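The complex is shown incomplete by one protein chain, all other protein chains being positioned as in the whole.
After this line comes subunit A, so read on.
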């Protein structure tokens, strides 16, 4: 068994997990944070994306023990003080989700994408950089619109807010 100590969505948590436990399973099963999903077994779909120390990470590809000591933000912690994050608002505004299964990962990935491009984004970049996230429902059309809109609205402050 491994000891796991994390700060998740601003709260310090401690737990024990089998050595082989993946971060995604630790979040879902030990912490009950079921907003992070599992959509594949080959690190291809991105439904499991969370932020580890501020960077988008596929939580199915990291052991919980490896993450110990890190600060983790999950979809449940993306909004600030009960307010929707601008990306969450944009996803709703642009109908960028249907079944919602890919959505948490898509949002966490997009937040990182906007943070990495504080000077703004274009369609081609968004499409290219969302390569690690699969959505079977939306055809991406509205996801791309939502990300571009959020990026614009977040403007130069993007780096901080994300």
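Note that in this section a contact is a pair of C-beta atoms (placed from the backbone, for glycine too) under 8 Å apart; a residue touches a chain by one contact, two chains touch by 3 or more; residues count from 1.
Everything that follows uses one rule, which is that contacts and distances are computed from a predicted model.
Taken from the listed names "Cytochrome-c peroxidase", "Xanthine dehydrogenase family protein molybdopterin-binding subunit", "Copper-containing nitrite reductase" or "Ion-translocating oxidoreductase complex subunit C", the protein name that UniProt assigns to the chain not shown is "Xanthine dehydrogenase family protein molybdopterin-binding subunit". Taking the complete complex into account, residues 18, 20, 28, 32-42, 44-45, 47, 74-76, 78-79, 84, 88, 91-93, 95, 97-104, 107, 123, 126-128, 130-131, 133-145 of subunit A touch the chain not shown.
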